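One protein chain is absent from this view; the other protein chains keep their places.
Right, subunit A next:
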Amino acid sequence: MNFFKRAWLNLTAKKGRSILLILVTSAIMLFVLAGLLIRNAADTATSNAKQRVGATLTLSANREAAFKKMRSGSSTSKTSRPKLTTSPVKLSDAKKIAKLSNIASYTATVSTSANAKGFSAISTSGSSSAGGMKGMGGSTTSSGDIAISGVTSTSTTSAFENSSSKITKGRGITIADEGTNNVVIESELAKEDGLKVGDSIKLKATTGTKQTYTLKVVGIYKASASASTQQGPGATDPSNSVYTSYTFANTVKGTKYKNTADSVTFNVSDPAKVSAAKKAGKALINTSRYSLTTDDSSYQTVKASMANVKSFADKIVWLVAIAGTIILALIVILMIRERRYEIGVLLSLGEARWKIVAQFFVEMVMVLVVSIAIAGAGGKFVGNQLGKQLVSQQTTTGTMSTQQGPGGGAPGGNTSDTKPAGNMQGGGAPGSNSSMSSQKQAELAINVTALDLVELGGFGLAIMFLSIMLASGGILRLQPKKVLIE
């Protein structure tokens, strides 16, 4: 084990050279560690995204099948114009799917409209003839100036989940509001009409008996500015959107809509299992009447973004490792050439060649230990800077791609086209924005752990071993006579 002592004596005797070696090795280790940290952080972010981003299944009328049926009807009967007939979702069917193991919760949505009575709807230019858009999800309604979103619970709607709408006063609609006439109105509408929590408003149905209903304001919400500006052509002002229990919305639509919904959204407990949940759900429904669609776009966006970051981090690790091996091998080769005389002396003493190689390896390992400590201290900073840059590039790409879909920024604010949510709700207050959520989720938590340092040590040892092996050819061929005598 004399080569350990020789390695130590050599490193301490040639301080300048040792410091230079430590600096070069530290730089290599720093970049390898940054790559490892980003890769591990991307892994963690992806698995966290599974839990946090979530995925949904939406049960709604099968419009494709309905169109086919309409067209086949028009080919046989040429006397009258064919009508598109879709079926609302029966809640009993939805409850069957809700019992599946991967379904965490569900929310029913019914959209309709009514006219304000005794108070004024917000009027914006171009919105006077708007309101519920016809035939967007199954029900056909006449237009009213107030868009009604009947929900199981406001908190589970995407607008409130992604914070584009927030309850500012009172409370939201909950499951306990089933069968009641409670309503949550938008803050601008409340301000214009001097309404507050506890007041009553009246809405007049636009269909059937055109009955007037009295509703009690239980909460006031504020839609975000972006939601307010996302109204499309023909939509009512987003401030005219109100939330009620789905049972009240069904009452306004008519008696035949009792215990139905325009669509039912199921939250899947594990986004990775959304396909399995969809398959199991489809087996429980009549697919000619209903369609079951998935929306895991946020999860997929984060996953794709993190996969890109991870792939880039992998490339950093391998490129730096390969470049580091080459650089260190060249340094060691130069070092060995410079130390031919010393090798010759040791060989003349009868030292085994492998022990001379081992001495160089031990010297490099000693350098590596110091370099890992330096890299450990600076790795978090470099990893953070590099990670931020990578994530910002990935998020920009993700945002651009989600906004470039058909009808980007359409009313409803839903970038996924898999939620035919009945009537469009007054310019898009409710809805989700996957790019927003991906930006929020795609953050890398970069921390240096003992495991990272162990992994770095493994990489470092491999680099040192390869470098020494590449350089030791010279030692194995060296003849002491040539060095010491000739």
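Definition applied: a contact is a pair of C-beta atoms (placed from the backbone, for glycine too) under 8 Å apart; a residue touches a chain by one contact, two chains touch by 3 or more; residues count from 1.
What we mean here is this: contacts and distances are computed from a predicted model.
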**Per UniProt, the name of the complex member that is left out, chosen from "YibE/F", "Nitrite reductase (NADH) small subunit", "ABC transporter ATP-binding protein" or "Molybdopterin synthase catalytic subunit"** = "ABC transporter ATP-binding protein"
**Asked** Which of A:S348, A:Q389 or A:T449 touches the chain that is not shown?
**Response** A:S348
**Complete:** Where A:G254, A:G457 or A:P480 are the choices, the one touching the absent chain is A:P480
**Prompt:** In the full complex, which residues of subunit A touch the absent chain?
**Reply:** 2, 5-6, 9-10, 13-14, 341-342, 344-353, 479-481, 484-485
